[in-house]
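The complex appears here minus one protein chain, its other protein chains still in place.
Just so it is clear, A and B label the chains in written order, and each chain counts residues from 1 on its own.
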Amino acid sequence: MAAKRLDKLTRQAPRPMGADQELLRVERLSISFPGRDGRVPVVDDVSFDIRAEEAVGLVGESGSGKTVTALAIMRLSRRPTQVDQGQIWFRGENLLSKTERQLCRIRGRFMSMIFQTPRSSLNPLMRVGDQVARVFQIQQGLGREQARGKAQEMLRLVGIPEAARHMRSYPHRLSGGMSQRILIAMMVACEPNLLIADEPTTGLDVTVQAQVFELIKRMQQSHHMAMLLITHDLGVIAELCERMVVMYAGHVMETGPVDRVFENPCHPYMRMLLQSVLRVDQKIEASLPSRGGIEEVAYTLTACRFAPRCPAAMDICWARKPATVAVEPGHTVMCHLYAAG
Amino acid sequence: MLRGNERMDRSILRIQGLHKQFRVDRATTVHAVNGVDLDLAPRETVGLVGESGCGKSTTARCIVRLEEITRGRILFRGQEINAMSLRQFRPMRRWIQMVFQDSMMSLNPRLTVYQTLREPLLAHRMTRTRQEMDERIEEITRQVNLELKYLSSNPRQLSGGQRQRVGIARALITNPELVVLDEPVSSLDMSIRIHIIDLLRRLQEQMGVTILFISHDLSTVRYLCQRVLVMYLGRVVEMGPVEEIFDQSLHFYTQALLSAIPIPDPKARRQRIMLAGEPPSLTKPPRGCVFANRCQFAVQACREVEQDLLPVGNGHFVACWLAAGLPHPQATIGLLPIANKPPHKDESHG
Partner (left out) sequence: MATTGLLQTRDHRVRSRLLQGGRQVLRQKLFYLSLFLVVGLVLSAVFAPALVPYQPLKTNPEAVFQAPSRAHWFGTDQYGRDMFARLVHAARLDLIISFSVVGLAFALGSLVGAISGFVGGLVDDLVMRIADILQSFPAFILAMGMTAVLGNSIGNVILAIGAAYTPYFVRLTRGEMLKVRQMEYADAARCAGVSPWRTLYYHLLPNCITPSLVQAALALGWAILDTAGLAFLGLGICPPTAEWGVMVSDGAKNILGVEWWTWFFPGLAIFLAVFGFNGVAEMLRARVLREE
């Protein structure tokens, strides 16, 4: 990030948002890639929202479009990925209509993202302490010494032992878990309103994973951030999130409070996920999901994309896309089994 | 160690005192495996679990002789395989096979699936005619639930799950007695994982192979294995039947490991055991118990005396005098009082 002179506006503290106020609203978002025969709609008509200080989990298998959606929210999508339609409202403003310059002011300060591989997100040529300090310099316009001080404080906060010494380390000297903590330190430094975490513990050991999630949760609560946690692991969702959004092949299949969705899974896909998940605390005979993996043909369907794998598929499922209905307050499903009429 | 002679005769694989060290440069040696004993009975499915750096992958590679051991013995069907030359060992590879973690990297990108599957047959001269070979290849392809049309495909054209099926097919095509699987499903999606695990279960029943399943994912191990060994820093810290290890683990590390796994049930409240500190470096393994620097019950004796696996009944062994309920190593000479056992892991309630 080049040190840019940002105007006074962004250096002020963000407008305090009361909890429960709507922070992010994704409205009918569609994103496509070029494919062998034309463009493939990898995200199709996706809508969901996140309130301030809320932890929302975005769950789906690979190919479900969750990472693509997150990148689109941060406006980090690269050519040839293209947002075809829809709106992304953040703090009342449409991100899709903003210029790059405006987005630079928003990223980091109001929303930030943690990626899967911390190693590739850190600059290998810069000392870790300098990288964190840089964030303070750019976002809050602090001087070098001041920024360094804050960076060290931040390192201590995220649980890096011997913070003063590690300030001078280079990323390759750190373990995966420590690198991810540094990244969290950087992304949380400016107390953004929204933190997006895309599978932040891929490749990390189980015990380290627990530590990282505990850290993320702690940061989220102490800094009053909302969080969008992207994962394929239902256990993580159950532990960390309040609400969840289930995606399959670019469609949102079910959304709702985590405990409601786990207790009363409505969509056949969600049911299948719950039935096939292996638990470490119980030896349940898990049932086999039907022919695992999102089929390529799913992306071309204009009807329900889960139909090829759905055990309850009816004729109408192949003909028309279901409407999204609420089965209980706050709990919505997109499935013909629940469609009114 | 309580192992009867009969068990020794019947065991398919026996590892005694396996040590493996890697010389990084003149000054540094990585002690990857520091004394592992293992005993596999025919048709057993045994899991080897632990986090990165614990030595499980290295142990696996030593078994199939992709690495040469520094010290110890490996006996396959009673024969000491680590002493053989590679050339002598090669015919035995027919009976000991391996499935690798990264299905993309373990399949040669320039060979089709058919060509990849052909190689073990050719290497061990298992078929005489082209037709026999084709038949065998088709048979194993069907058994792993892979459509025959993929035989002429390139690995790049297959999905992760399909590639892993090819890897399994390649390992099983010679009808081996022992298959070592090194994290075979770690890179696969949840919904595909269970398919592959289930496939392994079925194949084991059909073909009667012995499976050594290496993983860091304890939930899959619970589903598939009958016995489990938990490794930490190159040593086995706990070993026993799967239900015992998961529901009544004794070693503090095992308990911490199990408690760290998120449970897909929002109502399951859990007490997470957070481990302090980092594991010691593999280049300087600690003198006493490998886990002492992170264990909240550690006493001075723990840092001095190396812990061997102690029996606690029911085939369950733990490398900790405290967890095994034994008197403190120095209590017997009246120097220190006997300490209490650490609490059992909280059962998580559904």
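Operating definition for what follows: a contact is a pair of C-beta atoms (placed from the backbone, for glycine too) under 8 Å apart; a residue touches a chain by one contact, two chains touch by 3 or more.
The structure presented is a predicted model; accordingly, all values stated were derived computationally and were not measured.
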Contact with the hidden chain (one of B:53, B:120, B:161 or B:262): B:120
Sole residue of B:13, B:30, B:69 or B:98 that reaches the chain not shown, by the stated touch rule: B:98
Residue in contact with the excluded chain [from B:26, B:110, B:128 or B:149]: B:110
Touching residues on subunit B - with respect to the absent chain: 64, 66, 90-91, 93-94, 97-98, 100-102, 105-111, 119-120, 122-124, 167, 170-171, 174
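Methods note: only the chains that are shown with their structure count from here on.
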Complex interface listing, subunit B residues touching subunit A: 51-52, 159, 161, 189-195, 197-198, 216, 218-220, 222-223, 242-243, 246, 256-268, 272, 274-275, 277-278, 347-348, 350
Subunit A residues within the subunit B interface of the complex: 61-62, 161, 175, 205-211, 213-214, 232-240, 258-259, 262, 272-274, 276-283, 286, 288-289, 291-293
